[in-house]
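A protein chain is absent from this complex, but the other protein chains hold their places.
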Amino acid sequence: MTEIRHLRPAGKAIFKDRYTTKAKELLTNWLPRKSAKYGIIGLPLSKSSISYSGAAFAPGAIREALQSYSNYAGEIGIELTDEIIDFGDLEMHPTDTIGNHTRLYEGLSDIYQTKAVNNWFLLGGDHSVSYASIRAFKEQLGSVGIIQFDAHHDLRNMEDGGPTNGTPFRRLLEEGIIDGRDLVQIGIRDFTNAKQYHNYAMEQGVTVYTMATVREIGLNAILEQEIDRLAKCTNHIYLSVDMDVLDQAFAPGCPAIGPGGMDSTTLLNGIHFAAQHESVKAMDIVEIDPTIDIRNMTSRVASYVLLEYMKGKASM
Amino acid sequence: MTEIRHLRPAGKAIFKDRYTTKAKELLTNWLPRKSAKYGIIGLPLSKSSISYSGAAFAPGAIREALQSYSNYAGEIGIELTDEIIDFGDLEMHPTDTIGNHTRLYEGLSDIYQTKAVNNWFLLGGDHSVSYASIRAFKEQLGSVGIIQFDAHHDLRNMEDGGPTNGTPFRRLLEEGIIDGRDLVQIGIRDFTNAKQYHNYAMEQGVTVYTMATVREIGLNAILEQEIDRLAKCTNHIYLSVDMDVLDQAFAPGCPAIGPGGMDSTTLLNGIHFAAQHESVKAMDIVEIDPTIDIRNMTSRVASYVLLEYMKGKASM
Amino acid sequence: MTEIRHLRPAGKAIFKDRYTTKAKELLTNWLPRKSAKYGIIGLPLSKSSISYSGAAFAPGAIREALQSYSNYAGEIGIELTDEIIDFGDLEMHPTDTIGNHTRLYEGLSDIYQTKAVNNWFLLGGDHSVSYASIRAFKEQLGSVGIIQFDAHHDLRNMEDGGPTNGTPFRRLLEEGIIDGRDLVQIGIRDFTNAKQYHNYAMEQGVTVYTMATVREIGLNAILEQEIDRLAKCTNHIYLSVDMDVLDQAFAPGCPAIGPGGMDSTTLLNGIHFAAQHESVKAMDIVEIDPTIDIRNMTSRVASYVLLEYMKGKASM
Amino acid sequence: MTEIRHLRPAGKAIFKDRYTTKAKELLTNWLPRKSAKYGIIGLPLSKSSISYSGAAFAPGAIREALQSYSNYAGEIGIELTDEIIDFGDLEMHPTDTIGNHTRLYEGLSDIYQTKAVNNWFLLGGDHSVSYASIRAFKEQLGSVGIIQFDAHHDLRNMEDGGPTNGTPFRRLLEEGIIDGRDLVQIGIRDFTNAKQYHNYAMEQGVTVYTMATVREIGLNAILEQEIDRLAKCTNHIYLSVDMDVLDQAFAPGCPAIGPGGMDSTTLLNGIHFAAQHESVKAMDIVEIDPTIDIRNMTSRVASYVLLEYMKGKASM
Amino acid sequence: MTEIRHLRPAGKAIFKDRYTTKAKELLTNWLPRKSAKYGIIGLPLSKSSISYSGAAFAPGAIREALQSYSNYAGEIGIELTDEIIDFGDLEMHPTDTIGNHTRLYEGLSDIYQTKAVNNWFLLGGDHSVSYASIRAFKEQLGSVGIIQFDAHHDLRNMEDGGPTNGTPFRRLLEEGIIDGRDLVQIGIRDFTNAKQYHNYAMEQGVTVYTMATVREIGLNAILEQEIDRLAKCTNHIYLSVDMDVLDQAFAPGCPAIGPGGMDSTTLLNGIHFAAQHESVKAMDIVEIDPTIDIRNMTSRVASYVLLEYMKGKASM
Partner (left out) sequence: MTEIRHLRPAGKAIFKDRYTTKAKELLTNWLPRKSAKYGIIGLPLSKSSISYSGAAFAPGAIREALQSYSNYAGEIGIELTDEIIDFGDLEMHPTDTIGNHTRLYEGLSDIYQTKAVNNWFLLGGDHSVSYASIRAFKEQLGSVGIIQFDAHHDLRNMEDGGPTNGTPFRRLLEEGIIDGRDLVQIGIRDFTNAKQYHNYAMEQGVTVYTMATVREIGLNAILEQEIDRLAKCTNHIYLSVDMDVLDQAFAPGCPAIGPGGMDSTTLLNGIHFAAQHESVKAMDIVEIDPTIDIRNMTSRVASYVLLEYMKGKASM
């Protein structure tokens, strides 16, 4: 496009500072046989949510938020320069909701099988996508321990609503894909779960840290202990970040908001800390509904979650 | 409605997990001679506000927010199962604002007189409703010490605007319904009050804790000391929770928002702590305007305030 | 609740003028064996929409809008006093979208079978609900001619997305539930349909009036001719009102808005006119998404659509 | 402020085209004994509204909207250059709603008594202000015929809610300030009034034109006939413009919106026409709530209503 | 991307009906030496606006709106299948506003010089972009008659604010790029212009049709007469569509909205009519600010304006 002065492709005529690399510029298109340190896949499924949710729009919103930030982590003096392969999004069917879980499973199986990247970022969608993702991950890449950041257990029974965003970890446990001891839930809050599901978690040997415990012990201390433990009994560690682990003041764009949650600085520090462990290999970010968010604040936090993960890996 | 498949009453065709009890399900209709541990009454008056306020819509919004949360307090392993009698709302006249204070007083006198419940929840409305509520409470149930969470003294003169949301505690003091020593104000902030009203508070012997003091000493330490003191000289303790005690980031739906306030976790812990004292018998929640709130965040905090109170009583 | 002064049930403490009957007051609860002139059923399904839609919230929003209007049609000097049986809403499953069409069909079959009312109002939901409604209506009550107000044909193929809001009339035609000659589409606009679906409509013998034709001939002239024709070859006439037949300025709360549509006065006059024909027995109102509406404008028009229908019947 | 380069008073550093006069620039401050062709007074009372209303903010919003428009009416080739004395706003008490009607009456009595201007513009506020305005107008300036543009009769009984925005014309009739024959209501809609109030209007001899009649006969034909009639039996004609006479698409910022109303071009042409009659001497504009308006659209129409009135007078 | 099941490029995993062509699918990327019937260029400049304007976001919003509509004009039975070359956007400098006019002129000169397309669509930006566009058009392609749809003359003096959105046609006239007789202004409204600029238009021989005239004569009659006249004395006709020619109810997203404007159906019919004349060769669409629009309504109208133009050409 060199012949015409000042012309840029549609939507690309935006200010460029020659010395600044936007985090979004790290994204590159996927090609067969290409490999890289990081890969990202969009999982735009939210019709499986119990409550009304536009989380299917989150993969786009989070990618867009990466345009707002640079690649430089001044606090540790490191510039992130590794490319992130953007595989794209998995296509969802308008009415076959249950089949969409199969589609997610099939697409992610194929993607993980490529072994194209060392670190996998999955952008939901609602939390139901984690079932397909973790199942495919385990089958293709080996056993997996899970650190779930969440206000909720997500261990509901399947009879009442099928595979919703309230059931992913129940399904993984019931189908024997993971063992209860391989699941750590951090940030569980009062009045966000039924007693029976707490009991179920206990019966299954799930490790649960409430927000009160996080405040008392500190997130990084919890992470240190649990990651060490999980790393000994599983091949990989998978972080599942339900953004509603944050207080509503810090993540106003989640469907199930409430007070008493984590602040975003704590979460970001925790992700930075966790990613420094070599076993940590994948992370999903779920439950952001951009249609109800305020100034994309929650997607902005999500983009920081990605960057802190990469900062952690760059710090190793 | 058993003959017709899938039919539910209008508005009730919503997802139900068989193991989950929503906090709102604890509400039951009032009937003469019925009694329970908790009772709730809506006081939808806000035309008495100095600034434009839709706080009259708050009783509905807070009840609705109870639908978003469960009855299980995992941090202490307790399920809340005591019913809450919902007395309903007191009817307000469109133009007779001053008469509405009388209506509140009359209705609440009748309600308190039933002695139907052990713990009274009053949902404002603006803060002017506390005058009627506390006066009726004292006349029907005995003397009362007050813990007021608020950025403001609410001790304005009556001459300039009549019985507004700026005057409830002035009226109570001037009419001898309470004594200054029986009033504790917590969370008072800079630049939210006139010097003369601070001086008035001092002259009356009101105990005042500013936000700086709350940050320095801690809310629970303050509550412990003051509840013990009040319990000795009054029959009951009444919590008056003006939600603008919270910072604007945590309670965006109050008419008089500002920075420098309390965070919601601190408030919730404080209510949990206070409610464990047997003298604490009533609580009003005021100054939430759902028409300017963001995603009902402030009503959501209010519903948690109720739940933390009940958690406190359940912990006794 | 006579013992306590000023007390009203929660949410009912609202101003009441003794001489004014709100349209919403005409709604009464359904009971087995009860019968009336009108009946209303909520069909809260919108996960079947191609685009993101909160049309499942519309039954509640439309009922609520009836509270804003009275029962008096001054232009014809008639007060609407016949009760409307509110059957309630049909319960939808969170993830079994296709099964929800069966649920709608089953519930409506049972309801129509009661023959409890003379005129049936169905509140969607997205337009996919019309398939279940019309199929059940025909099976229970006899053959049916359809007047569809819509910017779109809704004759898409089923292969690409299953039973979405783009397919209800295709399904009815393909399954032989209706014949093409029994379907009249009014308000079809440029650039809102594919050529192939226009061709399909022509092949099936569907009668199509574009907005240009509506402007040229007038809506009532079209209705007079088509209702007379349909009344001769079918037992009943069913109005299917997709609110996106209106211009975006008049119905901002539909998912698929655009310019060049009908104004609301024309539609309201048309409904009034059509309902005066004795064959007209049912009407659905679909494709209102209250979550994106402006001041519930679109639900307000919907409530007027109901009232104009009743005014038509009252004028007979 | 000539010594400091580029300095302007706070809020006045806005672009000024040397050849353009903004309509707002016609406003001048009132001083005792000053006189002019036009005068404007703000009546910021809306706590008297039946429904929640911020109409008290309308005087400011309408004045501000005058800044968006120029003083030149190209269609008749006339520049409006007569000044408009801005008397200011009458101060309302926060809780003494009924006393505020007296305040309006007293303030307006004093203002009308000055006879400072030939044409009076009153900016509400809700419609209850018209009672005080018309009563004071008649007592100070002589008998008055009223053209009321409104979807509603505003003839409710006083017992149920006191002097609300539903009662101004009832009060005027009952207190004998006006006679039913002197009141013309234009734009009355179906389902916006109770039958009993229609009957009351008929009994009192009020002249009522529904929207159907306006569409059939035309607004200007109605105005011509009624203004001529009123001019013969009263000293002055007073226009009372409730903006909800407009369809919700054209006046989204009124509390009581609905479909089927007038379009704004028709209203503006009608005001232009009416103002050309020498008997027309005053106009109030009421029922705009800027807090729920969209881009101040409704206040923008109001500013045009003022300008069309002045254009009418300039055309005489 | 055939190896991985269900994978689509980021943002492209959206529902596709095999028989439907979205209007946006007609857009193709520009390549040197490529030619087509239509071309589109984005001109994202709005810092030149007198009032605060985000019109620079409109090119993206209008392209996106093309995704909401199909390519089939049922009213004339024609499917639009000609491709539209999307040249992209011209890059604007953050602070060199006046230089940006030069950039627009240089880029458009290069683009017009390619003679790559028969019909040019220019997407503003504010109206100041028309100066550069028309100047470059004339220099590269021949003399030009202009049909300007606008509530405003845009003939302000240059001294007070430089080359703003108030001055494009003044600049064109003063620099002799066009002659007054070659400029037709349609839709001018009262109170939107200063008298001096009306006078200037008259002195320059500009033809002006106010909205009153449009309503009286009809838009198509005006267009027929003026296009015939212009076609005789210029080589080409250029349509300049300032969306604020529409009433605020139909185009809520323009910076300078007001009542009394054109409805969108009239404008769309006019564009369809005008485009059928062979002299009409270019069209700009300006003054849409997506940041203040409601549900992209105004960009939706703009996308229809493009489609109606193409429908006109397809009807020739």
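Order as written gives the chain letters A, B, C, D and E; numbering starts at 1 within each chain.
Please note the rule applied: contacts are C-beta pairs under 8 Å (C-beta built on N, C-alpha and C of every residue); 3 or more make two chains touch, one makes a residue touch a chain.
Source: prediction; values computed, not measured.
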Residue in contact with the excluded chain [from E:G77, E:G142, E:G162 or E:G205]: E:G162
From E:I4, E:L26, E:I50 or E:L90, residue that would touch the chain that is not displayed: E:I50
Per the touch definition above, residue among A:M202, A:A221 or A:I294 touching the missing chain: A:I294
Options B:S35, B:Q196, B:Q225 or B:S315, residue touching the unrepresented chain: B:Q196
Interface with the unshown chain - residue positions in subunit B: 50, 156-157, 159-161, 166, 188-198, 208, 210-212, 215, 247-249, 252, 256-260, 292, 294
Contact set of subunit E toward the excluded chain (per top definition): 47-50, 52, 54, 56-57, 93-98, 161-164, 291
Missing-chain contacts mapped onto subunit A: 15-21, 23, 68-75, 77, 79, 249-250, 264-265, 268, 294-295, 297, 300-301, 304, 307, 311
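FYI, only the chains that are shown with their structure count from here on.
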Equivalent of C-E within the choices A-E, B-C or C-D, defined by over half of its residue contact pairs recurring: C-D
Subunit C: positions in contact with at least two other chains: 15, 50, 94, 161, 249, 294
